[in-house]
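Notes follow the structure.
Only one protein chain is missing from this complex, and each of the others stays in its spot.
Now for chain A:
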Amino acid sequence: MSEAKNDGTIAITVEFSGGLEMLFSNERKLSLTIPGKDENGAKTNIAFLVRHLCNTVMKDPRKELFVLDDTVRPGILVLINDADWELEGEDKYEIEEGDNILFVSTLHGG
């Protein structure tokens, strides 16, 4: 993937599934432009993206349904370009231009 743009931002796609879209104004797919560096000047990682989504994008006040103890709550899978984030370094994965990040809430009904 290409480097961050000249203005230091990166364009990514964020998707929600399994009911999480309800916390994000029923949007299943968002095209976002996020800063390429975090507060401390380090490359933007998933942990930063989760904070960014929570503080800037999410209008619903029920933050606890998305984040718990500064990370994504149990029962949500984070998938980076269609692979479990555990395969990619979890929240330390450094986001690249064009990445697709999918948040899936597990379902239990049957």
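The working rule: a residue touches a chain if its C-beta (ideal position, glycine included) is under 8 Å from a C-beta of that chain, and two chains touch if they have at least 3 such contacts; residues count from 1.
By definition in this document, contacts and distances are computed from a predicted model.
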(request) Report the protein name recorded by UniProt for the chain absent from the figure; options are "TBC1 domain family member 15", "Small ribosomal subunit protein mS39", "Flap endonuclease 1" or "Adenylyltransferase and sulfurtransferase uba4". (result) "Adenylyltransferase and sulfurtransferase uba4"
(message) I'm checking contacts with the chain that's been left out. Which of A:32, A:54 or A:77 qualifies?
(response) A:77
(message) Need a quick check: the contact residues on chain A for the chain that isn't drawn.
(response) 17-19, 22, 28, 59-62, 64-65, 68, 73-77, 79, 82-84, 86-87, 102, 104-110
